[in-house]
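Missing here is one protein chain; the remaining ones are kept as they sit in the complex.
Going in written order, the chains are labelled A, B and C, and every chain counts its residues from 1.
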Amino acid sequence: MAGQTTERDAAFVAAWLTASADAVRAEADRLTELDSAIGDADHGNNMRRGFTAVVASLENEPQTAPGGVLLLAGRTLVSTVGGASGPLFGTLLRRAGKALGEAERVTDAELKEALGTGVDAVAQLGGAALGDKTMLDALLPAVDALPDYAAAARAAEAGSQATIPLRAHKGRASYLGERSVGHEDPGAASAALLLGALFQVSR
Amino acid sequence: MAGQTTERDAAFVAAWLTASADAVRAEADRLTELDSAIGDADHGNNMRRGFTAVVASLENEPQTAPGGVLLLAGRTLVSTVGGASGPLFGTLLRRAGKALGEAERVTDAELKEALGTGVDAVAQLGGAALGDKTMLDALLPAVDALPDYAAAARAAEAGSQATIPLRAHKGRASYLGERSVGHEDPGAASAALLLGALFQVSR
Amino acid sequence: MKMLINGAERVVADALRGMAAAHPELRVDVDQRLVVRADAPVEGKVGLVSGGGSGHEPLHAGFVGYGMLDAACCGEIFTSPVPDQMTRAAAAVHGGAGVLLIVKNYTGDVLNFDMAAELVEDEGIEVAKVVVQDDVAVSDSTFTAGRRGTGGTLFVEKLAGAAAQEGAPLAVVADVARRAAEGSRSFGVALHGPTTPAKGSPTFDLPPDQLELGIGIHGEPGRERRSVLGAAEIADLTVEALLADYGPGPTGPLLCLTNGMGGTPLLELYGFHAEVVRALGARGITPARSLVGDYVTSLDMAGCSVSLCQVDDELLRLWDAPVSTPGLRRGR
Partner (left out) sequence: MKMLINGAERVVADALRGMAAAHPELRVDVDQRLVVRADAPVEGKVGLVSGGGSGHEPLHAGFVGYGMLDAACCGEIFTSPVPDQMTRAAAAVHGGAGVLLIVKNYTGDVLNFDMAAELVEDEGIEVAKVVVQDDVAVSDSTFTAGRRGTGGTLFVEKLAGAAAQEGAPLAVVADVARRAAEGSRSFGVALHGPTTPAKGSPTFDLPPDQLELGIGIHGEPGRERRSVLGAAEIADLTVEALLADYGPGPTGPLLCLTNGMGGTPLLELYGFHAEVVRALGARGITPARSLVGDYVTSLDMAGCSVSLCQVDDELLRLWDAPVSTPGLRRGR
């Protein structure tokens, strides 16, 4: 299992994003289905489009630093996804990448801190907090659990499931009021996929 | 049973049209259903609207002659039905009424001849012939069978049923080509209702 | 089937009340079901009267106004109006230069307009009539009621309306209308049949994997069913059917109407128009003008029709002339 001092390179981060893309593609219909219950039925398509573009970007502009990989991936999400999830997931990765700078190897602790910075930026950009039934409900506990990748994946998944009984206060689902209760938040489900992919490549 | 010399007055003809109105109202949905198979799903409504107006006209402008009743009813149909059936059934009655003139009593033979004139006018106006899958397929054999009202009603009904295997050559149903086969013509079904009502009031 | 109505029997009257409320530039007679230009009769101008069953909006009432129709007679849903409406309309728009009746070729419409024409002539008003029969899906016209009048009606009403607005005499306006009608070809496809308020369910049932080719605009089924096709294939067979019917091929500029039947989103319609233009281009033709939208509809039917109109320079100029109606507006 990963420890505080394990070092990660650009290839590791790229592998994470590639695994994320695979997961998103495999689960796109489920994500759209979740979004159709309490949103506008585009989330699976949005994520698939974005992560397919991320994989292409990383192939076209190979990066040497983990930070560079995240920055490029974040910029690509912002430029290709649209909707709420594009700027939010894009900002998550961009800010994390910025925090890591140009170092060619980073420790798991540094990665945790960088992703924490990214998640904070998401909270600030979207104005949401824990319990608002958004991607943050998966992201915040997951980052807390890092650098234990397995625990982080579990925490994200649990956080996503925990959105089910919540009433949404942000995003499209908030328009439903009480009727948003009883459904899993699609963005949280996506976040859980990303953390699951991170665990997978860390093994 | 009615004979060649039985005489009919305005009340008889008015009773026929009132009975026709009742029959059309009772069967309007079936007529529309028939029209929806090979037409545009308005025939029941058209006939109901027209015959309801006929009953109202006859109440508002009571007539003393059989010809006057038919003329008014025909004019009312032309003014209120629209579609193909309005001018055609309207012409049937108008021309029959015209043929009867102002006599206050007419024989069954005279009525037969007048209706024959009306049916000829329908054939001329619409350009259709026996076997084209139109109201004429019920009207022509029925008039032939007059002044036997029971036989005329049976002939009209049989003529309407006989339209089922036919391919339409006139009216909307003709657009369907071969696909018009297998359905009863709605206008013929209406004609059968009118002849059935005539038999009913003649008893 | 849910509808935004007060009851099946009130639909047409309610719609006319709504038109009256929305369009002060029109005179709406809800009882007689007439829509007339508020400034009618225009002295010295030929009056254009059309009409037909309701359910095809904006056709015809939505095409009443400057540069197009002077009056529209609204029938019940999918039912031709009656002669009384037409004679009233003619009287209301006759400005001393006669009246042109524009009639879609359906037995009911033709019979009712013919009856009206006789009565109008009896009043001493000069009358001309043009029958639109543009639907190439009806092929063996001798064994049928003849080709239906569908999307091409818009061309006829617009071009004749422009000629009348310019002050052309009845013979010229009628000639323009006839040339427009003769130059028009249409073909329609349905993905889902329309639901009339009276019936409450689709007038024809299309299984989820089938579409209907050669449909009319009155909920009558088409001539053929096919497994579902993509927009490109539908455009190809539509364009093929249209061009084949021109024989040696259309000469002179073409107007192209890519028309929605009512239930198809504009987004899809524009995508289909792209395929129509591609299919025409593959056969060496670039439409001179395009119009895309719901113009000649069939209630909530999902699907489309394409209408072409072969014109000359004069008709093209009339097409571009200003028009100001609820349903078609340009240059004014």
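Operating definition for what follows: a residue touches a chain if its C-beta (ideal position, glycine included) is under 8 Å from a C-beta of that chain, and two chains touch if they have at least 3 such contacts.
Because the structure is predicted, anything quoted here is derived from the model rather than measured.
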Legend entry - In the full complex, displayed partners of the excluded chain: A, C
Inset, instruction - Just name the one of C:His60, C:Lys129 or C:His192 that touches the chain not displayed here. - result: C:His192
Legend entry - Touch residues of chain A, complete complex, unshown partner: 32-33, 36, 38-42, 44-46, 49, 78-88, 125-126, 168-172, 174-177, 179
Legend entry - Contact set of chain C toward the excluded chain (per top definition): 1-7, 10-12, 14-23, 54-55, 57-58, 62, 77, 191-192, 206, 208, 211, 228, 230-232, 234, 258, 262-275, 277, 290-292, 294, 297, 299-300, 302-304, 324, 326, 329-332
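Rule of thumb we're sticking to: only the chains that are shown with their structure count from here on.
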Inset, instruction - Please report how many Å separate the Cα centroid of chain A from that of chain C, as a whole number. - result: 53
Legend entry - Centre-of-Cα separation between chain B and chain A, whole angstrom: 74
Inset, instruction - Calculate how many whole Å lie between the centre of chain B and the centre of chain C, each centre taken as the average of the chain's C-alpha atoms. - result: 31
